[in-house]
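I have a structure here, written as C-alpha coordinates, and I will follow up with some questions on it.
For this view, one protein chain was removed and the others were kept in their places.
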Amino acid sequence: MSTRVVLDRSDIARALTRIAHEILERNKGPGDVLVLGIPTRGVPLATRVAATMTSVEGVEVPAGALDITMYRDDLRLQPARALARTEIPPRGVDDAVVVLVDDVLFSGRTIRAALDALNDVGRPRAVQLAVLVDRGHRQLPIRADFVGKNLPTSLTETVQVRLQEYDGVDSVAISAGRG
Amino acid sequence: MKSHLLSTGDLTKGDALRVLDTAAELRSLADRPIKKLPTLRGRTVVNLFFEDSTRTRISFEAAAKRLSADVINFSAKGSSVSKGESLKDTALTLEAMGADAVVIRHGSSGAPHRLASSGWVRSSVINAGDGTHEHPTQALLDAFTMRRHLGDLDGRRVAIVGDVLHSRVARSNALLLSTLGAEVTLVAPPTLLPVGVSSWPVATSYDLDAALEKTDVVMMLRVQRERMNAAFFPSAREYSRRYGLDDRRFARLPDHAIVMHPGPMNRGMEIAANVADSHRSVIVEQVTNGVAVRMAVLYLLLSGADTTEHAAGEPTA
Partner (left out) sequence: MTTYLVTGASLLGSGSGDLLLADGHLGDPADAPPDAVRIDASGLVALPGLVDLHTHLREPGREDAETVESGSRAAARGGFTAVHAMANTEPVADTAGVVEQVWHLGQTAGYCDVRPVGAVTAGLTGQRLAELGAMADSAARVRVFSDDGVCVSDAVLMRRALEYVKAFDGVVAQHAQEPRLTEDAQMNEGTMSGVLGMQGWPAVAEEAIIARDCLLAGHVGSRLHICHVSTAGSVELIRWAKSKGWNVTAEVTPHHLLLTDELVASYDPIYKVNPPLRTADDVEALRAGLADGTIDCVATDHAPHPTEDKECEWAAAAMGMLGLETALSVVQAAMVDTGRLTWAEVADRMSVRPARIGRVSDQGQALETGSPANVVLVDPAATRAVEPADSASLSRNTPFRGMELPGAVVATFLHGRATVLDGKLQ
(Lines give C-alpha, C1' and ligand atoms only; values in the text may rest on other atoms or scores of the structure.)
Protein backbone atom coordinates (compact mmCIF):
# COMPACT_ATOMS: atom_id res chain seq x y z
CA MET A 1 0.00 0.00 0.00
CA SER A 2 1.61 3.25 -1.10
CA THR A 3 1.21 6.42 0.93
CA ARG A 4 1.79 9.91 -0.44
CA VAL A 5 2.01 13.03 1.71
CA VAL A 6 0.10 15.85 0.01
CA LEU A 7 0.23 18.51 2.75
CA ASP A 8 2.99 18.99 5.30
CA ARG A 9 3.09 21.09 8.44
CA SER A 10 3.70 24.41 6.72
CA ASP A 11 1.14 23.66 3.98
CA ILE A 12 -1.47 23.07 6.65
CA ALA A 13 -0.52 26.19 8.56
CA ARG A 14 -0.76 28.30 5.38
CA ALA A 15 -4.11 26.76 4.44
CA LEU A 16 -5.59 27.45 7.89
CA THR A 17 -4.29 31.03 7.89
CA ARG A 18 -5.86 31.60 4.48
CA ILE A 19 -9.16 30.12 5.66
CA ALA A 20 -9.12 32.40 8.73
CA HIS A 21 -8.65 35.42 6.49
CA GLU A 22 -11.35 34.30 4.07
CA ILE A 23 -13.83 33.88 6.93
CA LEU A 24 -13.08 37.39 8.17
CA GLU A 25 -13.36 38.81 4.68
CA ARG A 26 -16.63 37.01 3.90
CA ASN A 27 -18.20 38.09 7.18
CA LYS A 28 -16.72 41.58 7.20
CA GLY A 29 -14.85 41.02 10.46
CA PRO A 30 -15.20 38.71 13.44
CA GLY A 31 -18.49 40.05 14.77
CA ASP A 32 -20.98 37.27 15.64
CA VAL A 33 -18.65 34.59 14.24
CA LEU A 34 -18.45 31.34 16.18
CA VAL A 35 -16.18 28.48 15.08
CA LEU A 36 -17.34 24.94 15.89
CA GLY A 37 -15.14 21.95 15.14
CA ILE A 38 -16.56 18.54 14.40
CA PRO A 39 -14.82 15.88 16.50
CA THR A 40 -12.32 14.46 16.37
CA ARG A 41 -9.89 16.43 14.17
CA GLY A 42 -12.21 19.26 13.30
CA VAL A 43 -11.93 20.50 16.88
CA PRO A 44 -8.21 21.43 16.93
CA LEU A 45 -8.59 22.86 13.42
CA ALA A 46 -11.40 25.11 14.68
CA THR A 47 -9.29 26.17 17.64
CA ARG A 48 -6.38 27.08 15.35
CA VAL A 49 -8.56 29.01 12.90
CA ALA A 50 -10.24 30.91 15.73
CA ALA A 51 -6.86 31.71 17.27
CA THR A 52 -5.58 33.09 13.98
CA MET A 53 -8.69 35.25 13.62
CA THR A 54 -8.31 36.45 17.18
CA SER A 55 -4.69 37.47 16.64
CA VAL A 56 -5.45 39.18 13.33
CA GLU A 57 -8.41 41.16 14.66
CA GLY A 58 -7.45 41.60 18.31
CA VAL A 59 -10.96 40.44 19.22
CA GLU A 60 -11.65 37.10 20.89
CA VAL A 61 -13.28 34.75 18.36
CA PRO A 62 -15.01 31.94 20.29
CA ALA A 63 -14.38 28.32 19.31
CA GLY A 64 -16.09 25.13 20.42
CA ALA A 65 -16.99 21.58 19.47
CA LEU A 66 -20.13 19.97 18.07
CA ASP A 67 -20.44 16.20 18.39
CA ILE A 68 -22.62 14.74 15.69
CA THR A 69 -22.55 11.05 16.68
CA MET A 70 -26.17 10.84 17.75
CA TYR A 71 -27.26 12.43 14.45
CA ARG A 72 -25.39 10.11 12.12
CA ASP A 73 -27.38 8.20 9.52
CA ASP A 74 -25.21 5.10 9.74
CA LEU A 75 -25.61 4.23 13.42
CA ARG A 76 -27.28 0.95 12.63
CA LEU A 77 -24.55 -0.07 10.25
CA GLN A 78 -21.64 0.07 12.66
CA PRO A 79 -20.88 -0.87 16.22
CA ALA A 80 -22.00 1.78 18.70
CA ARG A 81 -19.60 4.71 18.78
CA ALA A 82 -18.36 6.52 21.83
CA LEU A 83 -19.68 10.04 22.13
CA ALA A 84 -17.39 13.06 21.87
CA ARG A 85 -17.85 16.27 23.77
CA THR A 86 -20.06 19.08 22.56
CA GLU A 87 -18.85 22.45 23.84
CA ILE A 88 -20.82 25.48 22.83
CA PRO A 89 -19.17 28.81 23.85
CA PRO A 90 -21.21 30.74 26.43
CA ARG A 91 -22.64 33.20 23.92
CA GLY A 92 -24.63 30.35 22.37
CA VAL A 93 -25.37 29.86 18.68
CA ASP A 94 -28.54 31.90 18.47
CA ASP A 95 -28.11 34.63 15.82
CA ALA A 96 -24.41 33.79 15.43
CA VAL A 97 -22.59 33.05 12.20
CA VAL A 98 -21.49 29.51 12.88
CA VAL A 99 -18.50 28.28 10.92
CA LEU A 100 -18.39 24.48 11.04
CA VAL A 101 -14.89 23.06 10.69
CA ASP A 102 -13.99 19.51 9.66
CA ASP A 103 -10.82 17.89 8.41
CA VAL A 104 -12.08 16.11 5.29
CA LEU A 105 -15.20 16.75 3.23
CA PHE A 106 -16.24 13.55 1.47
CA SER A 107 -19.83 12.25 1.15
CA GLY A 108 -21.31 15.24 2.97
CA ARG A 109 -23.18 13.03 5.42
CA THR A 110 -21.22 14.28 8.42
CA ILE A 111 -22.14 17.86 7.56
CA ARG A 112 -25.78 16.88 7.14
CA ALA A 113 -25.66 15.40 10.65
CA ALA A 114 -23.88 18.51 11.95
CA LEU A 115 -26.62 20.78 10.57
CA ASP A 116 -29.21 18.67 12.39
CA ALA A 117 -27.19 18.73 15.59
CA LEU A 118 -26.74 22.47 15.35
CA ASN A 119 -30.45 22.93 14.83
CA ASP A 120 -31.11 21.29 18.21
CA VAL A 121 -28.67 23.60 19.95
CA GLY A 122 -30.15 26.84 18.68
CA ARG A 123 -30.86 29.01 15.65
CA PRO A 124 -27.76 30.55 14.02
CA ARG A 125 -28.14 33.53 11.70
CA ALA A 126 -26.01 31.67 9.13
CA VAL A 127 -23.94 28.52 8.88
CA GLN A 128 -20.75 28.26 6.85
CA LEU A 129 -18.43 25.33 6.29
CA ALA A 130 -14.65 25.21 6.35
CA VAL A 131 -12.65 22.07 5.58
CA LEU A 132 -8.97 21.34 5.39
CA VAL A 133 -9.38 18.92 2.48
CA ASP A 134 -12.20 18.42 -0.03
CA ARG A 135 -11.73 15.05 -1.65
CA GLY A 136 -14.94 15.05 -3.70
CA HIS A 137 -17.48 12.19 -4.12
CA ARG A 138 -20.37 14.09 -2.56
CA GLN A 139 -23.57 12.10 -1.91
CA LEU A 140 -25.59 15.09 -0.71
CA PRO A 141 -26.06 18.65 -2.03
CA ILE A 142 -23.45 20.12 0.29
CA ARG A 143 -20.42 22.26 -0.50
CA ALA A 144 -17.72 23.97 1.53
CA ASP A 145 -17.43 27.74 1.82
CA PHE A 146 -13.74 27.59 2.68
CA VAL A 147 -11.39 24.86 1.46
CA GLY A 148 -7.74 24.34 2.44
CA LYS A 149 -7.03 22.07 -0.51
CA ASN A 150 -9.11 20.38 -3.19
CA LEU A 151 -7.79 16.86 -3.49
CA PRO A 152 -9.16 14.72 -6.33
CA THR A 153 -9.18 11.10 -5.11
CA SER A 154 -10.34 7.71 -6.16
CA LEU A 155 -13.00 6.02 -4.00
CA THR A 156 -10.54 3.27 -3.21
CA GLU A 157 -8.08 5.73 -1.72
CA THR A 158 -7.96 6.83 1.90
CA VAL A 159 -7.20 10.36 3.04
CA GLN A 160 -5.47 10.53 6.38
CA VAL A 161 -5.21 13.78 8.32
CA ARG A 162 -2.77 13.88 11.23
CA LEU A 163 -2.65 16.75 13.65
CA GLN A 164 -0.17 17.71 16.32
CA GLU A 165 -2.84 17.61 19.05
CA TYR A 166 -3.70 13.93 18.46
CA ASP A 167 -0.96 12.45 16.34
CA GLY A 168 2.11 14.50 17.25
CA VAL A 169 2.55 15.62 13.66
CA ASP A 170 0.74 17.76 11.08
CA SER A 171 0.25 16.09 7.71
CA VAL A 172 -2.29 15.02 5.11
CA ALA A 173 -1.58 11.82 3.21
CA ILE A 174 -3.29 9.68 0.56
CA SER A 175 -3.06 5.92 0.67
CA ALA A 176 -4.05 3.58 -2.11
CA GLY A 177 -6.86 1.34 -1.06
CA ARG A 178 -6.25 -2.27 -0.25
CA GLY A 179 -6.65 -4.80 -3.04
CA MET B 1 -21.08 -4.20 24.99
CA LYS B 2 -23.19 -7.28 24.64
CA SER B 3 -26.63 -7.13 23.09
CA HIS B 4 -28.38 -7.43 26.46
CA LEU B 5 -27.95 -5.83 29.87
CA LEU B 6 -28.86 -8.52 32.37
CA SER B 7 -26.30 -8.24 35.15
CA THR B 8 -23.60 -5.75 36.02
CA GLY B 9 -21.41 -8.80 36.46
CA ASP B 10 -21.38 -9.13 32.67
CA LEU B 11 -19.78 -5.70 32.24
CA THR B 12 -16.03 -5.29 31.94
CA LYS B 13 -14.51 -2.15 33.36
CA GLY B 14 -14.28 -0.85 29.80
CA ASP B 15 -17.97 -1.55 29.16
CA ALA B 16 -18.99 0.17 32.37
CA LEU B 17 -16.85 3.22 31.75
CA ARG B 18 -18.23 3.48 28.24
CA VAL B 19 -21.77 3.62 29.59
CA LEU B 20 -20.79 6.17 32.23
CA ASP B 21 -18.83 8.35 29.80
CA THR B 22 -21.64 8.26 27.27
CA ALA B 23 -24.11 9.14 30.00
CA ALA B 24 -21.92 12.07 31.01
CA GLU B 25 -22.22 13.53 27.49
CA LEU B 26 -25.94 12.84 27.40
CA ARG B 27 -26.43 14.39 30.82
CA SER B 28 -25.63 17.81 29.31
CA LEU B 29 -28.69 17.40 27.15
CA ALA B 30 -30.83 18.09 30.19
CA ASP B 31 -29.67 21.71 30.04
CA ARG B 32 -30.56 22.23 26.38
CA PRO B 33 -33.80 23.74 25.12
CA ILE B 34 -34.33 20.77 22.82
CA LYS B 35 -33.73 17.61 24.84
CA LYS B 36 -34.45 15.19 22.05
CA LEU B 37 -31.97 13.34 19.84
CA PRO B 38 -32.94 11.59 16.60
CA THR B 39 -30.68 8.62 17.32
CA LEU B 40 -33.25 5.84 17.78
CA ARG B 41 -35.87 7.15 15.39
CA GLY B 42 -37.99 4.32 14.08
CA ARG B 43 -36.93 1.90 16.77
CA THR B 44 -39.31 0.46 19.31
CA VAL B 45 -38.65 0.08 23.01
CA VAL B 46 -41.13 -1.94 25.05
CA ASN B 47 -41.38 -1.40 28.78
CA LEU B 48 -42.57 -4.78 30.02
CA PHE B 49 -43.41 -4.36 33.68
CA PHE B 50 -44.69 -7.35 35.60
CA GLU B 51 -44.22 -5.42 38.82
CA ASP B 52 -45.34 -1.90 39.50
CA SER B 53 -42.48 0.56 39.48
CA THR B 54 -43.64 3.91 38.27
CA ARG B 55 -40.30 5.63 38.80
CA THR B 56 -38.22 3.10 36.89
CA ARG B 57 -40.71 2.86 34.07
CA ILE B 58 -40.96 6.64 33.69
CA SER B 59 -37.19 6.93 33.69
CA PHE B 60 -36.82 4.36 30.89
CA GLU B 61 -39.70 5.96 29.02
CA ALA B 62 -38.12 9.42 29.20
CA ALA B 63 -34.76 7.99 28.12
CA ALA B 64 -36.22 6.18 25.12
CA LYS B 65 -38.30 9.18 24.07
CA ARG B 66 -35.35 11.57 24.28
CA LEU B 67 -33.65 9.28 21.80
CA SER B 68 -36.75 9.44 19.56
CA ALA B 69 -37.61 5.77 19.98
CA ASP B 70 -41.23 4.68 19.96
CA VAL B 71 -42.21 3.49 23.42
CA ILE B 72 -44.82 0.89 24.21
CA ASN B 73 -45.69 0.44 27.85
CA PHE B 74 -46.85 -3.05 28.63
CA SER B 75 -47.93 -3.39 32.20
CA ALA B 76 -48.86 -6.80 33.46
CA LYS B 77 -51.71 -5.43 35.51
CA GLY B 78 -54.93 -5.23 33.58
CA SER B 79 -53.37 -7.00 30.60
CA SER B 80 -53.59 -10.54 29.38
CA VAL B 81 -50.69 -11.40 31.68
CA SER B 82 -52.95 -11.04 34.69
CA LYS B 83 -55.25 -13.51 32.95
CA GLY B 84 -52.56 -16.17 33.02
CA GLU B 85 -50.69 -15.53 29.80
CA SER B 86 -47.20 -16.92 30.05
CA LEU B 87 -43.97 -14.97 29.77
CA LYS B 88 -43.34 -16.85 26.55
CA ASP B 89 -46.59 -15.79 24.92
CA THR B 90 -46.09 -12.21 26.03
CA ALA B 91 -42.59 -12.30 24.55
CA LEU B 92 -43.84 -13.72 21.27
CA THR B 93 -46.42 -10.94 21.07
CA LEU B 94 -43.75 -8.30 21.59
CA GLU B 95 -41.56 -9.95 19.00
CA ALA B 96 -44.42 -9.88 16.50
CA MET B 97 -44.83 -6.17 17.20
CA GLY B 98 -41.21 -5.60 16.21
CA ALA B 99 -39.73 -4.59 19.54
CA ASP B 100 -36.05 -3.67 19.23
CA ALA B 101 -35.53 -3.58 22.97
CA VAL B 102 -37.49 -5.03 25.85
CA VAL B 103 -37.05 -3.37 29.21
CA ILE B 104 -38.29 -5.95 31.67
CA ARG B 105 -39.16 -5.69 35.35
CA HIS B 106 -40.18 -9.02 36.82
CA GLY B 107 -40.74 -10.42 40.29
CA SER B 108 -38.92 -13.64 39.47
CA SER B 109 -35.11 -13.62 39.61
CA GLY B 110 -33.69 -14.55 36.22
CA ALA B 111 -36.79 -13.74 34.15
CA PRO B 112 -34.76 -11.32 31.95
CA HIS B 113 -32.10 -14.02 31.41
CA ARG B 114 -34.85 -16.40 30.43
CA LEU B 115 -36.23 -13.89 27.94
CA ALA B 116 -32.80 -13.18 26.48
CA SER B 117 -31.65 -16.78 26.15
CA SER B 118 -34.88 -18.57 25.29
CA GLY B 119 -34.97 -17.61 21.63
CA TRP B 120 -38.48 -16.21 22.08
CA VAL B 121 -37.36 -12.71 21.12
CA ARG B 122 -34.57 -11.28 19.00
CA SER B 123 -34.63 -7.91 20.70
CA SER B 124 -32.13 -6.61 23.21
CA VAL B 125 -33.24 -7.34 26.75
CA ILE B 126 -32.60 -4.82 29.48
CA ASN B 127 -33.08 -5.93 33.06
CA ALA B 128 -35.03 -3.25 34.92
CA GLY B 129 -35.04 -5.28 38.13
CA ASP B 130 -35.63 -9.01 38.55
CA GLY B 131 -36.82 -10.48 41.83
CA THR B 132 -34.07 -10.32 44.41
CA HIS B 133 -31.38 -10.62 41.77
CA GLU B 134 -30.22 -7.47 39.99
CA HIS B 135 -31.10 -3.96 38.85
CA PRO B 136 -28.18 -3.03 36.61
CA THR B 137 -29.29 0.43 35.44
CA GLN B 138 -29.82 1.48 39.05
CA ALA B 139 -26.24 0.50 39.84
CA LEU B 140 -24.99 2.35 36.76
CA LEU B 141 -26.81 5.50 37.74
CA ASP B 142 -25.48 5.16 41.28
CA ALA B 143 -21.92 4.83 39.95
CA PHE B 144 -22.56 7.76 37.62
CA THR B 145 -23.74 9.91 40.52
CA MET B 146 -20.72 8.91 42.60
CA ARG B 147 -18.36 9.82 39.76
CA ARG B 148 -19.90 13.27 39.43
CA HIS B 149 -19.19 13.96 43.07
CA LEU B 150 -16.02 11.99 43.72
CA GLY B 151 -14.34 11.57 40.35
CA ASP B 152 -12.62 8.26 39.65
CA LEU B 153 -14.05 5.50 41.86
CA ASP B 154 -10.80 3.57 42.04
CA GLY B 155 -10.01 3.06 45.72
CA ARG B 156 -13.14 4.88 46.91
CA ARG B 157 -14.97 3.35 49.86
CA VAL B 158 -18.67 2.65 49.55
CA ALA B 159 -20.86 1.33 52.36
CA ILE B 160 -24.12 -0.31 51.26
CA VAL B 161 -26.37 -0.61 54.28
CA GLY B 162 -29.50 -2.59 54.96
CA ASP B 163 -31.44 -5.49 53.48
CA VAL B 164 -28.73 -6.81 51.19
CA LEU B 165 -30.35 -10.26 51.09
CA HIS B 166 -33.47 -9.09 49.28
CA SER B 167 -31.88 -6.18 47.41
CA ARG B 168 -31.26 -6.32 43.69
CA VAL B 169 -29.72 -2.86 43.95
CA ALA B 170 -27.09 -4.13 46.38
CA ARG B 171 -26.16 -7.08 44.16
CA SER B 172 -25.77 -4.95 41.06
CA ASN B 173 -23.83 -2.27 42.92
CA ALA B 174 -21.51 -4.72 44.64
CA LEU B 175 -20.50 -6.19 41.29
CA LEU B 176 -20.29 -2.94 39.34
CA LEU B 177 -18.50 -0.87 41.96
CA SER B 178 -15.86 -3.50 42.52
CA THR B 179 -15.34 -3.75 38.77
CA LEU B 180 -14.76 0.00 38.84
CA GLY B 181 -12.18 -0.41 41.59
CA ALA B 182 -14.19 0.81 44.58
CA GLU B 183 -13.94 -0.91 47.97
CA VAL B 184 -17.46 -1.97 48.87
CA THR B 185 -18.58 -2.88 52.36
CA LEU B 186 -22.00 -4.42 52.84
CA VAL B 187 -23.39 -3.53 56.25
CA ALA B 188 -26.37 -5.46 57.57
CA PRO B 189 -27.58 -7.60 60.41
CA PRO B 190 -26.39 -11.21 59.82
CA THR B 191 -29.93 -12.25 58.92
CA LEU B 192 -30.00 -9.88 55.97
CA LEU B 193 -26.69 -10.89 54.36
CA PRO B 194 -26.90 -13.62 51.71
CA VAL B 195 -25.39 -17.03 52.29
CA GLY B 196 -22.11 -17.21 50.39
CA VAL B 197 -21.50 -13.46 50.52
CA SER B 198 -17.90 -14.24 51.45
CA SER B 199 -17.34 -15.18 47.81
CA TRP B 200 -18.44 -11.73 46.63
CA PRO B 201 -15.79 -9.12 45.83
CA VAL B 202 -16.77 -7.07 48.90
CA ALA B 203 -16.21 -6.78 52.62
CA THR B 204 -19.04 -7.24 55.09
CA SER B 205 -19.75 -5.78 58.50
CA TYR B 206 -22.47 -5.98 61.12
CA ASP B 207 -21.40 -2.65 62.60
CA LEU B 208 -22.62 0.48 60.85
CA ASP B 209 -20.72 2.90 63.11
CA ALA B 210 -17.39 1.28 62.32
CA ALA B 211 -18.07 1.35 58.58
CA LEU B 212 -19.12 5.01 58.46
CA GLU B 213 -15.87 6.54 59.74
CA LYS B 214 -13.87 6.11 56.57
CA THR B 215 -16.53 5.91 53.91
CA ASP B 216 -16.83 8.14 50.85
CA VAL B 217 -20.36 7.02 50.02
CA VAL B 218 -23.08 5.61 52.20
CA MET B 219 -25.92 3.99 50.32
CA MET B 220 -28.98 3.16 52.39
CA LEU B 221 -31.26 0.37 51.16
CA ARG B 222 -34.97 0.28 51.65
CA VAL B 223 -36.02 -2.06 54.44
CA GLN B 224 -39.50 -3.45 54.28
CA ARG B 225 -41.31 -3.52 57.56
CA GLU B 226 -42.80 -6.92 56.66
CA ARG B 227 -39.36 -8.43 57.06
CA MET B 228 -39.66 -8.31 60.80
CA ASN B 229 -42.62 -10.68 60.60
CA ALA B 230 -40.23 -13.26 59.14
CA ALA B 231 -37.88 -12.66 62.08
CA PHE B 232 -35.12 -10.98 60.08
CA PHE B 233 -35.03 -8.36 62.84
CA PRO B 234 -37.09 -7.85 65.99
CA SER B 235 -38.69 -4.46 65.40
CA ALA B 236 -38.49 -1.35 63.26
CA ARG B 237 -37.22 0.57 66.23
CA GLU B 238 -34.37 -1.82 66.89
CA TYR B 239 -33.46 -1.93 63.20
CA SER B 240 -33.42 1.82 63.02
CA ARG B 241 -31.28 2.11 66.12
CA ARG B 242 -28.66 -0.33 64.87
CA TYR B 243 -28.71 0.26 61.11
CA GLY B 244 -30.50 3.56 60.47
CA LEU B 245 -28.65 6.64 59.19
CA ASP B 246 -29.75 9.08 61.87
CA ASP B 247 -28.52 12.58 62.64
CA ARG B 248 -25.87 11.37 65.06
CA ARG B 249 -24.32 8.96 62.55
CA PHE B 250 -24.65 11.50 59.76
CA ALA B 251 -22.60 14.00 61.76
CA ARG B 252 -19.74 11.52 61.93
CA LEU B 253 -19.45 11.03 58.19
CA PRO B 254 -16.33 12.48 56.51
CA ASP B 255 -17.01 15.96 55.12
CA HIS B 256 -16.90 14.96 51.48
CA ALA B 257 -19.05 11.86 51.86
CA ILE B 258 -22.35 11.62 50.01
CA VAL B 259 -25.58 9.90 51.01
CA MET B 260 -27.53 7.81 48.50
CA HIS B 261 -30.78 5.86 48.47
CA PRO B 262 -32.34 4.05 45.51
CA GLY B 263 -35.82 4.98 46.72
CA PRO B 264 -38.53 4.76 47.72
CA MET B 265 -37.38 5.74 51.22
CA ASN B 266 -38.79 4.82 54.58
CA ARG B 267 -38.05 8.09 56.34
CA GLY B 268 -37.45 7.45 60.01
CA MET B 269 -36.65 3.79 59.39
CA GLU B 270 -33.40 3.36 57.47
CA ILE B 271 -32.82 7.11 56.99
CA ALA B 272 -33.72 10.15 59.08
CA ALA B 273 -35.73 12.85 57.34
CA ASN B 274 -33.04 15.49 57.99
CA VAL B 275 -30.41 13.29 56.43
CA ALA B 276 -32.50 12.56 53.35
CA ASP B 277 -33.01 16.28 52.81
CA SER B 278 -29.47 17.39 53.64
CA HIS B 279 -27.12 19.00 51.12
CA ARG B 280 -24.96 15.87 51.14
CA SER B 281 -27.84 13.74 50.04
CA VAL B 282 -27.82 13.15 46.29
CA ILE B 283 -31.05 11.20 46.26
CA VAL B 284 -32.94 13.58 43.98
CA GLU B 285 -29.97 13.87 41.65
CA GLN B 286 -29.94 10.07 41.33
CA VAL B 287 -33.31 10.33 39.63
CA THR B 288 -32.09 12.93 37.11
CA ASN B 289 -29.00 10.92 36.36
CA GLY B 290 -31.13 7.83 35.83
CA VAL B 291 -32.48 9.20 32.56
CA ALA B 292 -29.01 9.96 31.16
CA VAL B 293 -27.69 6.54 32.16
CA ARG B 294 -30.65 4.73 30.63
CA MET B 295 -30.24 6.78 27.44
CA ALA B 296 -26.62 5.67 27.31
CA VAL B 297 -27.62 2.03 27.76
CA LEU B 298 -30.30 2.22 25.08
CA TYR B 299 -27.94 4.00 22.71
CA LEU B 300 -25.11 1.54 23.19
CA LEU B 301 -27.35 -1.52 22.91
CA LEU B 302 -29.53 -0.36 20.04
CA SER B 303 -27.51 1.87 17.78
CA GLY B 304 -24.78 -0.62 17.09
CA ALA B 305 -24.93 -2.90 14.12
CA ASP B 306 -26.23 -6.39 14.25
CA THR B 307 -22.95 -7.97 13.30
CA THR B 308 -24.84 -10.07 10.77
CA GLU B 309 -26.19 -7.13 8.80
CA HIS B 310 -23.03 -5.09 8.91
CA ALA B 311 -22.73 -3.15 5.67
CA ALA B 312 -19.11 -2.28 5.12
CA GLY B 313 -17.46 -0.03 2.62
CA GLU B 314 -19.91 2.86 2.44
CA PRO B 315 -18.09 6.15 2.66
CA THR B 316 -19.40 7.96 5.68
CA ALA B 317 -17.11 10.94 6.26
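Remarks
Lettered A and B in written order, each chain numbered from 1.
Throughout what follows, a residue touches a chain if its C-beta (ideal position, glycine included) is under 8 Å from a C-beta of that chain, and two chains touch if they have at least 3 such contacts.
Everything numeric in this text was worked out from a predicted model, so none of it was measured.
Every visible chain touched by the undisplayed chain in the complete complex is listed here: B.
Screening B:Glu25, B:Glu61, B:Asp100 or B:Glu134 against the full complex identifies B:Glu134 as the residue touching the chain left out. Considering the full assembly, B:Val197 is the residue among B:Leu150, B:Val197 or B:Ala236 that touches the omitted chain. Among B:Lys65, B:His113 or B:Arg148, only B:His113 touches the chain left out of the display.
Touching the missing chain, out of B:Val46, B:Leu87 or B:Met269, is residue B:Leu87.
Within the complete assembly, residues 9, 86-88, 106-111, 113-114, 117-118, 130-134, 168, 171, 194-197, 199-200 of subunit B touch the chain that is not shown.
Here is the rule we use: only the chains that are shown with their structure count from here on.
The distance from the centre of subunit A to the centre of subunit B, each centre being the mean of the chain's C-alpha atoms, comes to 39 Å. By the touch criterion stated above, subunit A contacts subunit B in their complex at residues 67, 70-72, 74-86, 104-107, 109-110, 116, 120-122, 137, 139, 155.
Listing the residues of subunit B that touch subunit A in their complex gives 1, 18, 21-22, 25-26, 28, 32-34, 36-39, 67, 299-301, 303-305, 310-311, 314-317.
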